[in-house]
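The structure's right below; bear with me while I get my questions together.
A single protein chain has been removed from this complex, and every other one stays in its place.
Note that the chains are named A and B in the order they appear, and that numbering of residues resets to 1 at the start of each chain.
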Amino acid sequence: MDDIEKISKELNNLPEGWIVMLETTPEKMLEVSLSTIKFLSDEKNYIGIIVSASRPQKNLIQLYKQKKIDTKKILILDCISKSQSLDLEEASNVIYLESVSSLTNISLAITASIQQISGAKFVFVDSINSMLIHNKPEVFAQFIHGILTKLRIGGINGLLISLENETNKEIHAEIAQLCDRIVKI
Amino acid sequence: MLKDETKKSIEQAIQMDKHGVIIMIELPVNAYFEMNSSTIKLLTNQGFEGIYISFQRPFKNISSFFKSEGIDTSTILFVDAATALSGEQQNEDPRCIHISQALDIDELVKAIYLSLPKLKGQKKFIFIDSLTTISLYKPLSQIMRFSEFLMRTVRKENEENVILIFNVAKDLTQKKFIKDIAFHVDQVISVDNNG
Partner (left out) sequence: MYEKKSKQDDIFDMAKIKAEIENKLKGTDDNGYSTVGSLEQKTQQTLEAVHATKKPKKYVLTGISGFDELFENGIPKGSNILVAGGAGSGKTIFCLQTLWYHILRGEKCFYMSFEESEKRLMEHMEDFGWNPEKLLASGNFKIKRYLPSDIHYVSEKGSENAMFAKEEDSQLLQLEPVTLEEGYNPDFVVIDSLTAIASAFIGKEGSYRFYAERLFRFFENMGSTNYFITETGQMPETFSQTGVEEFLADGVIVLYNIKRENMRERAIEVLKMRGTKHQERIVAMKISEKGMVVYPKQEIFGEIQTK
């Protein structure tokens, strides 16, 4: 069974409003992210809210286009570009946030996004490990808990991606226990 | 979801010939909540009524999952502390007590203290999910005070028989405060990845 088959099988077995953690290797992380987003937006017809702490939007959009992902169905919350003083191009599907460590702002942005976007959607946090570089683990766990609770109350699907065996064991457990499934790719 | 062996261990623990049994269940993180709900199903099928205290998930999510698993939620009183922590609006439900946003441990203690006598059945439980999640928000001294209150309550001589269950993710059992609590429980049941 290939990776995307495995992911789709797991997601199809869960009722709407699922929260899933994807665990993978550094080599496969990008491909797993892209394939999952493509599956959810193309096949399941979800709108995607991508919290990007790994890549700036310019790079992401390029990758999405290469993968033939319909970027009109994607909203990117770009946590990188502003803090790195990169070019902040005006784009209808990108919101620039202050930085990866600005968890309150990120939470506000996610809340506003899920309120504004109607219909079936998912929130994708990319990635746990990138965010932990910039945030204290306990604070980050609080943030994830808060976000996942908001998603659960709204019946909105959520995806977290992390590197297998690279995350602090305790924080990994704190976050993973909040998820409906952990899918190892 | 839980293997027969595990179910048997839990059954034996809850049937211990002892007043005020306290159990700690250690669960793997994968399918953590599914295994949780299997425990609750086991208890309700055996005629237990109880209080489910949730720091992890909001009431809305728990009750819909429990219903989908065929769990009779009419015998469970929920205490939802998760919704408050997220700052979200709390919808009224006759089966759920919402704790305020301040998440005052005293308020929680009061809620449990007042709820217990309202359960009319002979067999009762208090289920905590989970202390490690609330420890992200509150100082350990308050967590320990809360745990001690619970343990003291169920072990009171003149209290009706109540089973107290602490739920913990396996990878978090090495935390010092969890070890301290585990020292005082009657039984620790460790569930492996297969249930």
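Assume contacts are C-beta pairs under 8 Å (C-beta built on N, C-alpha and C of every residue); 3 or more make two chains touch, one makes a residue touch a chain.
Just so we're clear, the structure is a prediction, and the values are computed from it rather than from any experiment.
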Field: Given A:113, A:142 or A:177, the one touching the chain that is not displayed
entry: A:142
Statement: Considering the complete complex, of B:31, B:97 or B:191, the missing chain is touched by B:97
Message: Touch as defined at the start, partner being the missing chain; which of B:88, B:129 or B:171 qualifies?
response: B:88
Query: In the whole complex, what residues of subunit A lie against the chain that is missing from view?
result: 98-99, 101-105, 107-108, 111, 134-136, 139, 142-143, 146
- prompt: Can you name the residues of subunit B that touch the chain not displayed here?
  reply: 49, 72, 74-75, 77, 85, 87-89, 94-97, 101-102, 107, 110-111, 114-115, 118-121
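FYI, only the chains that are shown with their structure count from here on.
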- prompt: Hey, how far is the Cα centre of subunit A from the one of subunit B, in Å?
  reply: 30
Query: In the complex of these two chains, what residues of subunit A are touching subunit B?
result: 15, 17, 138, 141-142, 145-146, 149-150, 152-153, 169-170, 172-174, 176-182
Message: With touch defined as at the start, can you tell me which subunit B residues reach subunit A in the complex?
response: 27, 29-34, 56-58, 60-61, 68, 82-83, 85-88, 130, 132-133, 136-137, 169-172, 175
